[in-house]
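FYI, not all chains are in this one, though none of them got moved.
In order of appearance the chains are A and B, and numbering begins at 1 in each one.
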Amino acid sequence: MINVGIIGYGYWGTNLVRNFFAAKNCCVKSVADFRPERLQQLERSFPSVKGVKHALEIIQDPEINAVVIATPVFTHFELAREAILAGKNVLLEKPMTSSVEEAEILIDLAEQKGVLLMVDHTYLYTGAVEKMKQLIDRSELGCIKYLDSTRINLGLFQSDINVLWDLAPHDLSILKYLVSEQPYSVNARGITHTENRIENIAYLTVNFQSGLIAHFNCSWSSPVKLRMMLIGGDKKMILFNDLEPTEKIKVYDTGYSYATDEEKKQVLVDYRTGDIHVPKVATSEALLNMAEDFISCIEQKNTPKSSSYLGLEVVRILEASTQSIRNHGKEVILEPSYAAALMHS
Amino acid sequence: MINVGIIGYGYWGTNLVRNFFAAKNCCVKSVADFRPERLQQLERSFPSVKGVKHALEIIQDPEINAVVIATPVFTHFELAREAILAGKNVLLEKPMTSSVEEAEILIDLAEQKGVLLMVDHTYLYTGAVEKMKQLIDRSELGCIKYLDSTRINLGLFQSDINVLWDLAPHDLSILKYLVSEQPYSVNARGITHTENRIENIAYLTVNFQSGLIAHFNCSWSSPVKLRMMLIGGDKKMILFNDLEPTEKIKVYDTGYSYATDEEKKQVLVDYRTGDIHVPKVATSEALLNMAEDFISCIEQKNTPKSSSYLGLEVVRILEASTQSIRNHGKEVILEPSYAAALMHS
């Protein structure tokens, strides 16, 4: 039985408490939030859970084995470091940290202390992403040529992170989960329509040396909500529309091949279009699956699906995207990383 | 009565002949195509039109007042120059030319010879674009903050131009028509999945000094067809979905304003969401409207909606996009242009 403490009882914190309640082999002991009205709400909904004001009351509680950190990103590093140093297993909300350096320090520290460090990239635990992973692993798509994601709506303007740090982690975690090739570089452009220099619309391209290209369109300023990802292989292609209640994944039996006509000096492209298949996907709650992966990986000393290595790689791309935006869209080469090498070894 | 000769009887040429037939005050005299089977097809469909093998037979025909050029882009400059020098009014298919330089030479030449030079940006003649123009001119959208266009499908891989030169002219002409501010710079990334180095997927960002951003997602390799443009103002926003049979334009009474909370050092953004309005748009055939604008501007010495200046500006952005792609997405500053200044004077 793992005793869990949760730091931060905002919108997502509520979901976390509910799901760790439902998860097997764990018990939610306490929740920390400095806002009294949030602790009152906690007491009404979960009278058995202790509400505390300070995060340290959780971090220093000897009965707690696992700390879940659901606070603003800029606080992740300090809180996670303290928790790891106190010997706790740690689950961080996405994005993992504010910088690659912070993420790498935490990973090293967790290895030294022999505790689990994990990041909550919830999407990886959805039936839809799991189905896409299966299709790709079974080589049904062939060689992946592109990934194109649109995640736009009228969103809350965050005051500490821009729209890419807010929305793209979902799609970047999917990219990292589905594609084993290391990205080579990024380009990004963004715009801010307020005075605080935090972009509310941004476009990110992730480039790979094989010719794969991944593109991310993120906006807090769209009157329509779209959650759409295209993944194109040379054998089949997938449309993942997360807003579809039942037909989330469509697999198009569509591909193209090409030949070079030496005489005409032309490349001839040949399309193949066939049936479309809409596989049934599991509908169990992703956040519960994530919570149970966290608990079970603590117990069995396993690496979770949404590992700290994957979390770091997401931060690496985000950090580079900020650098590219500051340089008017200039290409920023991603450094190869030891952790990344580990992840896919 | 304007006598029209059409050079090029491919897919689009057929539509041009049909619509110039239907247009007022003009007569389709002859069509040139070097492929005998195309001329046979012409004879079956339009027995009254003379089919000729060589473009010069049209350009040099003294009875012809207006020449329509519907051939591959790389031939536009030579054919148009010959026609203008022969004193003909000229309509060029989009994109106008292969380079800014070519476009500028043609514009100068047409002015010297006192003939009309026009580019067929058909979209400008649709009811949907006209309705958006009206809404913007009436200030219903407020200050325009972004334009975001997606034009993707399983498209024919062109052998002479990349996907941006093929598809983006539609959206760029709409951008130029709706927005009077001059674009400042572009960034573009693209990828080719064949051996001929012609990009089949590309992303283009057009940056403006006011904070407006325009983004164009173009692909020949998508299993789903999308023709979607979002235009966001601070008062209202538009979704233009060209694949909707009747509800092409949706106007969202949605906007955002912001205030700075000096105490908390935060920018507070306030959304307003209201009703949606789906205006009825004219359904007359855009290509016929374009043909009649051409004929009437010849007769009345007017500047057409889809002018050569606008066509030049589209080519200017495309040329810069190619330069940016060749430089791995680096920002390319657009030179201010005399013609552009004229267009909006």
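The rule is simple: contacts are C-beta pairs under 8 Å (C-beta built on N, C-alpha and C of every residue); 3 or more make two chains touch, one makes a residue touch a chain.
A quick note: this is a predicted structure, and the numbers were derived from the prediction, not measured.
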- Enter the number of copies in the whole complex; the displayed portion holds 2. 4
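Keep in mind that, in the parts below, only the chains that are shown with their structure count from here on.
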- Message: I'd like the Å distance between the centres of chain A and chain B, where a centre is the mean of that chain's Cα atoms.
- Response: 39
- Which positions of chain A touch chain B when the two form their complex? 145-146, 148, 150, 152, 154, 156-157, 159, 185, 187, 189-196, 198, 201, 203, 205, 207, 211-213, 215, 217, 219, 221-224, 230, 232, 234, 237, 239, 252, 254, 256, 258, 260, 266-267, 269, 271, 273, 328-331
